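As you look at this complex, bear in mind that one protein chain is not there, while each of the others sits in place.
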Amino acid sequence: MKQMNSIFVSIYWLATLALLAIGVVMVFAYTPTEVTMGPVQKIFYLHLPIAICTFFSCLTVFVASVGYLWQRKAMWDHLAHAAAQVAVIYAAIVLLTGMIWGRAAWGAWWQWTPRLTFSLVLWLLYVVYLVIRPSIESSQRRAMICAVYGVVAFLDVPLVYLSVRLMPDIHPSSIELEPAMKSTLIFWFIPVIMVTVGLIAASFKLAKRQAACNITRELPLPKSKTARPLRPTITSGNRGVV
Amino acid sequence: MMLLLRQIIMLTGKDLRIEARSRQTLGLVIVLGILIIVVLGLGLGPEQLTNGASATATLWVAYLFAGVLVFEKTMSVERHDGALASLLLAPIDRSVIYVAKLISNLILMLILALVITPVAVVLFGFDLSAAPGQFTMIMAMSILGFAAVGTLFAAVVSSTRLQGGLLAIVVLPLALPLVIASTQMMIQLFRDGKPIGGTGLTVLLAADVLYLVTSWLVFELILEP
Partner (left out) sequence: MTATDLITADKQSPQADALDWVIRARGLSLHIDDRAILHDLTFDINPGSYVALLGANGAGKSTLLHMLATLTVPTAGELRLFGKRVGRGNPAIRANIGMIGHQPMLYRDLTALENLVFFGKLYNVKNPTDRAEELLDQVALSHRADDPACTFSRGMVQRLAIARALMHNPKLLLADEPFSGLDMASGRMLENLLAQLHAQGMTIVLVNHDIEQSLALAQRAIALRQGRIVVDAQTCELDLETVIQEIGIS
């Protein structure tokens, strides 16, 4: 069973890598270079799928946090933690690719545009989720606090989105995509989604294994001589012992 | 309903009485607020500060950091000698504890704002006269949302190792929509001289409602003696 599992995992990652490689080949061999932006536009094939997967990672954090508040199962906390890690990495990628794009388009690494600001705030929100975790010793408290934070942070996302729209915008709102560009972009979603799922699953497993290591083995039951119900009507003693 | 109201007044009254007696919060946060205004003022230089937008942004930063300190201090009153446990033992709803603490925080924030806003106006010659009503409204709405989420996480943070100024790291990112929306509106009002649009106010209102409702719902879960 375990072996089957690890074979599946290997196949999964190999397939993902193969698809990524095909994607890279498509970007450089198949798609035409965009006229105004030049080769930098090619970053878009990574940028958009990652941006959308960032959102799904945040959604996973939210769902897992609600799950934890609902059921108080450590599993949900592990899942939220795993998804938050992926969300932070992805938000960072979105932010960096966005900045590279901006450098090419406007000649500056940073502009306070709505979307760049949005990615930055998103990244900050989930980085905080990760950095507060080690400060909370009890794992139950940690799970609870992070679940509350995970819920509030996700509900914050639409608010951030609305508020950044008040800022002056110079982001390309719609790009004319040639069919080859479109198909490449769509193709890129497949490996990116696979990487996302794979990463969340892997760090979820890791978190679970770490938690399992922390369980202190229960000591054998103390044998008792005096734990007899002296007044059966009142004291039924301890069922675990008798 | 009357009972709830009475309990809230009782708890808030207790907070204010403790504050009046120990004077451990207000003096501290007011001076901190003034310090922030002075430091930012020196950093920005006078010509930038007379520009209404950076003036209001400076005030905002002062409110934010002083506010975090307010939340931390008012919650630490409950942590001393385990007083919070006695509230949790009392036959009152946990959300009453939240609402009462929020009101105490808001009252202290109001006093803070009443002191440091005129200080900023005098020190740097801010001209709030362009839209004093709207300025007050935007600030009041932002502070309400900020205090709602701040009160919630102050209770969380006070029971962990996160104490000691680190409340800011949890609350500030969550309060960013408020910061963005209100500063954008301030820019519209004071730099561009345009009336504020509905979107900004909607964001503030939505944030207030969202923070209040979620905090009220989850406060019970995160309280621990």
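All chains are identified by letter, namely A and B, in their written order; residue positions are counted from 1 within each chain.
The definition used in the following text is that a contact is a pair of C-beta atoms (placed from the backbone, for glycine too) under 8 Å apart; a residue touches a chain by one contact, two chains touch by 3 or more.
Bear in mind that the values here come from a model prediction, so they are computed numbers and not experimental data.
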{"item": "Hidden partner chain, touching residue among B:A83, B:L172 or B:L201", "value": "B:A83"}
{"item": "Among B:Q7, B:S54, B:T74 or B:S104, residue touching the chain not depicted", "value": "B:Q7"}
{"item": "Touch with the omitted chain, as defined above, among B:I92, B:V119 or B:M137", "value": "B:I92"}
{"item": "Residues from chain A at the interface with the omitted partner, ascending", "value": "72, 74, 138-140, 211, 214-216, 218-219, 221-222, 224-231, 233-241"}
{"item": "Missing-chain contacts mapped onto chain B", "value": "7, 10, 14, 17-18, 21-22, 77, 80-83, 85-94, 220, 225"}
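Criterion: only the chains that are shown with their structure count from here on.
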{"item": "Chain A and chain B: spacing of chain centres that average the CA atoms, whole Å", "value": "31"}
{"item": "Residues of chain A that touch chain B when the two form their complex", "value": "69, 117, 121, 124-125, 128, 131-132, 135-137, 141, 144-145, 148-149, 151-153, 155-156, 159-160, 162-167"}
{"item": "Partner chain A, residues of chain B touching it in the complex", "value": "149, 152-153, 156, 159-162, 166, 169-170, 173-174, 176-178, 180-181, 184-185, 197, 199-200, 202-203, 206-207, 210-211, 214, 218, 221-222, 224"}
